[in-house]
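Apart from one protein chain that is not included, each protein chain of the complex appears where it belongs.
Here is chain A:
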Amino acid sequence: MISKFDDVFVFPGDKLFKLENGDNIRIGQGILKKGDCLVAVKPGYLHKDGNKVWVETAQKRYIPAVGDLVIGVVVDRSSEFYQVDVGGFSTALLPLLAFEGATKRNRPHLSVGSAVYARVVSVDRDSEPQLSCLLPGTQHSWVTGETVFGELKQGNLIHCSISLCRNILLGRNTVFTELGKYIPFEQATGMNGRIWVRSQSAGHVVLLSNLIICSENMTNDQLSGMIRSLVSKMTTQMSPTR
């Protein structure tokens, strides 16, 4: 049984701790309740926040969870849903009307192959996960193009590891703040191992994409040095020579 939580690397089959009567614990990814014990089913570092417990694994394939922000690619549409590939083992459903301010007459038309930024609203082991582009509390309609969620036009979609996305979203990886000092760009990071970037020119998008991928196995200090040198190289190359 594990009593201390910091920096514990657990393996499948490791008994984490016994549940007492009246314990109020929310279990997340990589943990299963077996009898009166919590058991790890994935290898990774054990994390605890309040009454939530989960295991963080460096895996490639995404497993949908409620509340995740994801970037999906539309693969099909029916009369009521878009079928969206989010990298999980089955496609997710995005209702046609789940956009801010959308009505039957006035709604976005996504074609097959377009990328969409959405959040996961329901996950059940017996049905497909459901997505939504609605964000309660916002005023903008999808028409204005100022909504948080919705179609991602132009730009480049990068596939990367889930742990990189998680580190970026949690602010452990500062690649975007570093890049923002030199290059103007837009980005969206999905929990499903996809990052979308858009910038002023194709050259900038390529540079951004490569730097983001490279940032995975670097510490933040190494990263800022690399970004500084590459950006300076790029600006000298791209400036018009006479």
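Heads up, the rule we're going with is that a contact is a pair of C-beta atoms (placed from the backbone, for glycine too) under 8 Å apart; a residue touches a chain by one contact, two chains touch by 3 or more; residues count from 1.
Basically, contacts and distances are computed from a predicted model.
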**Prompt:** Absent chain per UniProt: "Ubiquinone biosynthesis O-methyltransferase, mitochondrial", "Exoribonuclease phosphorolytic domain-containing protein", "DNA repair protein xrcc3" or "Ribonucleases P/MRP subunit Pop8-like domain-containing protein"?
**Reply:** "Exoribonuclease phosphorolytic domain-containing protein"
**Selected residue (touches chain absent from view) among A:K60, A:K153 or A:K233** = A:K60
**Asked** Given the contact definition stated above, which residue among A:S111, A:N217 or A:Q237 touches the chain not shown here?
**Response** A:N217
**Prompt:** For the chain left off this view, which of A:Q130, A:T147, A:S163 or A:N192 is in contact with it?
**Reply:** A:S163
**Message:** To test your reading of the contact rule: which positions on chain A touch the chain that is missing from view?
**Reply:** 1-2, 6-7, 9-15, 30, 32, 39, 41-45, 47, 56-61, 89-90, 125-126, 163, 166-167, 172-173, 217, 219-220
